[in-house]
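Only one protein chain is missing; all other protein chains are in place.
Lettered A, B, C and D in written order, each chain numbered from 1.
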């Protein structure tokens, strides 16, 4: 594994971390077709938990098999693969060492009668499965936010102490936010800031819209230009310690290829570190998915 | 104990587990008349807790004695016997080594004023009683689901660390599900998927009906054929990591023999791994129960 | 201490336990005038907590002194003395080795604004006070039942690991049960069954009436003869692992001597293991209490 | 430190305790002007927490300084000084070894929106500050009573295991008690009994009035003479294991000197072990407080 100057400089941002955490960040940054560029594309597959198996995998039944996702991520030359406990257990040995994995440690589901998540895995699991990082979702603004932050804090402390990196999905939702507010520019920037303050090494947020949601924030945004996705991404990066945290943006709901590529250009031009893209990949036939991911990677790598 | 090629291949599915867990799965798979076939029939006796002693055992008073169930499972040539703490304590020594046991670690009861379960045993108990696995029930969709999943996660982690297998009863119920929804095809498949994602080694679900319960899932099921039990079981197996988890189906309420055999044929033809069948066995006189179990085993073993 | 064949056979029932637990059960079974008979009479004194000091001890003021109860139990030749922490602390040294003690680990009180109990002692206390067993009350059917069962499970596991026996007071009450239901035959049998399943070594229930409380259970009781106390006790014993658990019956509210003796005959004739009798003893002058206990013991020992 | 026969006899009451706990009780009993008499006067200063600094200390501003209270207790020749963490931290070194200290481990405050207390210190703090005992308040009858008892149980177990004594403030209050009930004779006796049962070494209750509060207790009190404070104190002592626990009575709200002395005579004549008296001391100028304490001590020591 070659660690480029670009990556070395990024690792320097994480000056609070021990060499173990930095080595695992380096593994993620220096794997796949984007190795060493500072850009990352990650495959997350927790939709079987979140939406159920048929809604997730029926469009491409090969994806019912956990091995499929390892293979897709490896063949596409991605930086890492993130999934819940069982998904990683059913491939950790076969694909050991072939791609960094991120153990998603909490999960919600469509049957749930509350808007919380359950903690379904932990640092000991990540260690025995050879993962590079743990992943955790918080819902700032929800009535469970403080509990989730405290769960995250405990997992993060334990992960850091054994040299694992921490990836935080920061998705605001809750009684004080309407649907538009969940992806508002001020809210996405706030979500990234909170994840950074909580000690996240890699932050996942949604691509922000031009909406400003909090009344108290409107004055502050009077002079912040949110007219394009690139500019909004640039603001989110600013809110992530002036760009000194790795921030990736989710792909969200399935959409057409042009929409996806346009979004990637915006993330790239705004200085975002990359994409974390699930349903848009594994719900397509493998060849199409590989083609799409190749295009995305090339957008991040070479521009267009 | 002879471990067949068939079983070795199944153990390979559990690539996240240590040799201790695999050895205990092998013990279950290689015991009794179905040893080595990849099929399993398990006797569960937690009805004394769930429904009370008289409702469970008055039809066949010999069954008040915990030894009875050990003997029944051994004589019938079953793969394993699952029961709560006290039931195993009252036979663990007499029948040590004669049949793998599964310690049921949580329980509900008919007097309870809530729809939760109490954790009534744990991994240390399973070890001192010589069990091969722990068993745990979750109620996805209930208001206790996240707590139960977190309890399960802790027990599973501890069990795996000492080489015990984990069996999960995944029974959706709760405010968002009507009675028909609890055994709907999408819900049973989702229940199996969640158990697999939570790290279960053996999954127990109810035989699914043709109902599709979640509105959001209906589109996904447009092209999934659920017209026969065999096809529905096949879908549940698909939802269990493309068939790479052991899934057994419960017998449910007492029914006539033809109904039972017909259900077994559907499970078998759909690729299910077997049955976990309680009241239909121990509420019959022993000779009738042995005869019935012999027939079920022969259906799984030789077809008909 | 002579361990009779009768007692050895009873110890064999506890095949899940280590020699330490069996030795403590043997101590209880082989102490006092009923030593070796398999019958037990136990003195419980937790009424100071439950009802307050004056309501408990004013009828016989000598009983305000914790030493009194040790002396009464020893002089009467009882099998064991059960009490909360402070009561045992104030006598543990003086009477060390003279009678097995049971540390009651949870308690309610008449001032309480909820129907729960507080955990007020534990296994470490029992060890330092030289006890043979811990005691714990559960209220199946109450809104605290699952919490109490989980507290019991943790204490039981710890107790067993250090060789202490576990005595469970199983007293159903709660929103789904009316007053008559609390002592109904089906409910008492269910209470005994749950205590046995939770791992209790000795079970304490109330003497059952002929009432059947749960609608769902009525069919099952159509052929169970509950016409006499002896027959009802026999059913409770059947529900206690076919008689393979030690079950003692509480004396309940103060009553006249004939009522007490009649109840003892019913317990004895139904195969119950004995009585646990508090207010009816220590609220009488000591001479009268000793006389009564002598009669009870003789009923258990020799019949009449 | 001379341990008198009187004190040796009192230490024998605590037969459940290890020599460390007994030595700390001896330190309290054998310090100050009442050393060796079996009587104790303790200075408690937690009013800064309970009522705020100005309401506590403005009447005598020297008392804002934590050293003041150490000095007052030492100069007055008291047996012990009890206070919350910060108060002891600000004097523990200067006055090390000069007077036994009791670390008050929970506290309420006048701003609180609930009637609970917060646990604000623990056994490790008591050890590092050289204390002889921990102190803890329970509110029997409150909706927090069971939680408080469970907190107390854990602290008590830990304290006893390291040789610290336990002092329990037992102050019934809550939805089932009116104001008069909080100091009713039956309630104070019950409060003392519960503290004793919970393992308290020293019990603090309020001086009881002649009121009987619980309907269920009225019959029992028909023959208990509560006509004078001395007789009521005698009943509380009886309820404290027939006088075999050290019980001290609080001074309550500030009152005139004659009222205080009269109360002390009642406590003394009823066999109470002494007073724990805060506001009535430190809210007076030091000379007056010393004079008053001297008189109280002389009442306990020599009678009048």
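The rule is simple: contacts are C-beta pairs under 8 Å (C-beta built on N, C-alpha and C of every residue); 3 or more make two chains touch, one makes a residue touch a chain.
Computed from a prediction, not measured in an experiment: that's the story for all the values here.
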Left-out chain, listing which of the shown chains it touches: A, D
Thinking of the whole complex, not just what is shown, which of A:193, A:209 or A:275 touches the missing chain? A:193
For a quick check of understanding: of A:26, A:141 or A:276, which residue touches the chain that isn't displayed? A:141
Touch with the omitted chain, as defined above, among A:127, A:224 or A:290: A:224
In the full complex, which residues of subunit A touch the absent chain? 13-18, 140-143, 145-147, 149-150, 153, 157, 160-161, 172, 174-177, 186-187, 189-190, 192-194, 196-200, 214, 216-217, 220-221, 223-224, 235, 238-239, 241-242, 244-245
Residues of subunit D (touch criterion as defined above) contacting the omitted chain: 48-49, 51-55, 58-59, 61, 64-66, 84-94, 107, 109-114, 116-122, 124-125, 128-129
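In the analysis below, only the chains that are shown with their structure count from here on.
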Pieces of the assembly after leaving out subunit C, positions unchanged: A, B | D
Shared chain contacts [subunit A and subunit D, defined touch]: none
Copies subunit A and subunit B touch via same or different residues, half shared test: different
Rounded to the nearest whole Å, what is the centre-to-centre distance of subunit A and subunit C, using the mean of the C-alpha atoms as each centre? 58
Do you know which subunit D residues sit against two or more other chains? none
Connecting every touching chain pair, does the picture come out as line, ring, star, complete or other? line
Touching pairs of chains, which are they? A-B, B-C, C-D
